[in-house]
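Removed from the display is one protein chain of the complex; every other protein chain stays in position.
The letters A and B name the chains in turn, as written, and every chain counts its residues from 1.
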Amino acid sequence: MGCCCSTDKDSNQNGESNERTHLLGNAVSNNTPIQRTPYDGLRYPGSVPKPTDEQSALNKILQQTATNVIDVAALDSHNLEQHEYVERARQYIQKAQAVQPVLLSKYSKLILAKNSAVLKDMPAIDNLLIDSPICVMNYHMMMKNSSKISKALNEIHIEHKEDLVVPFAIP
Amino acid sequence: MEELRKYVACILQRVDGLLAIIITDRDGVPLVKVALDSAPEMALRPSYLSTFSAMATDQAGKLGVGKNNKIISIYSNYQVIQMNKSPLTISLIASKTANTGQLVNLENDLLVVVNDLASSVVD
């Protein structure tokens, strides 16, 4: 973002004086706007092809910065009107009904798969049953290690290294 | 569609304490909504559900650790897990004591539903 701001200032104050603004001004020949993600644009603001003048370049930079700023205050600005909401829900149901035949068999199979039992017949289980239920060694291994690990887990704590909130140095 | 709903309802029963599964679009308009009677009505409202897809997940994606996939919110009585499956969103409403690991793992079971809905319903 620092990169973005500095470009902004340079082109604003010095006009044609630096290499970046020159590039932007000469880009008129390139008339096809290229689809870019905001992130790419932010990282290399100088290389964005500009079909129009400097003002639009600045606007674009401003817009990109705005999309990259986490604006908590604007979080609750958007809400759907009640009638829009009902209308759209109705549309979804309609469209979903249209594809019903295709999904019907697929989902009945899926439901069957989810509801069927996981237990299966096992051949020759006598050996397993003859053995003692659990090997003493394994039992002790589990007891020892689980207490060791949970002890180690309890020792995990947060180390304070630096402040989470960093005030900007505004003169 | 009825079968799809039944499948989601069947998944709802698989985790103790899971109260509702809602698949919505970006604005919180539900495509599939399966809920127990005990589900908190507040959490089923579009105004609540849309805050995730319209705002929170986008904003969280700007923290510099890549795209946001899911947000787990744990409240004093409930937990809400919302998954970003753009253009749709999966919201799981569960009681606080429900097994979060199991809930998160339901993503695999619900993926097929979201994909089907996304391809058939959303333009």
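As a working rule, a contact is a pair of C-beta atoms (placed from the backbone, for glycine too) under 8 Å apart; a residue touches a chain by one contact, two chains touch by 3 or more.
Here is the rule we go by: contacts and distances are computed from a predicted model.
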Choices "Large ribosomal subunit protein bL35m", "Trafficking protein particle complex subunit", "Centromere protein O" or "Late endosomal/lysosomal adaptor and MAPK and MTOR activator 5" - which one is the UniProt name of the chain not shown: "Late endosomal/lysosomal adaptor and MAPK and MTOR activator 5"
Full-complex contact with the absent chain, from A:55, A:116 or A:138: A:138
Sole contact to the chain not displayed, among A:59, A:105 or A:150: A:150
Subunit A residues that touch the omitted chain in the full complex: 122, 127-128, 133-134, 138-139, 141-143, 145-150, 152-156
Subunit B residues touching the omitted chain (full complex): 15-16, 99-105, 108
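Keep in mind that, in the parts below, only the chains that are shown with their structure count from here on.
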Whole-Å separation of chain centres (CA-atom averages), subunit A against subunit B: 15
Sites on subunit B touched by subunit A in the complex: 1-4, 6-7, 10-11, 14, 25, 27-31, 46-47, 50-51, 54-56, 59, 62-63, 109, 112, 116-117, 120-121
Touch list for subunit A against partner subunit B, complex: 68-72, 75-76, 78-80, 85, 88-89, 92-93, 95-100, 102-104, 106-108, 110-111, 114-115
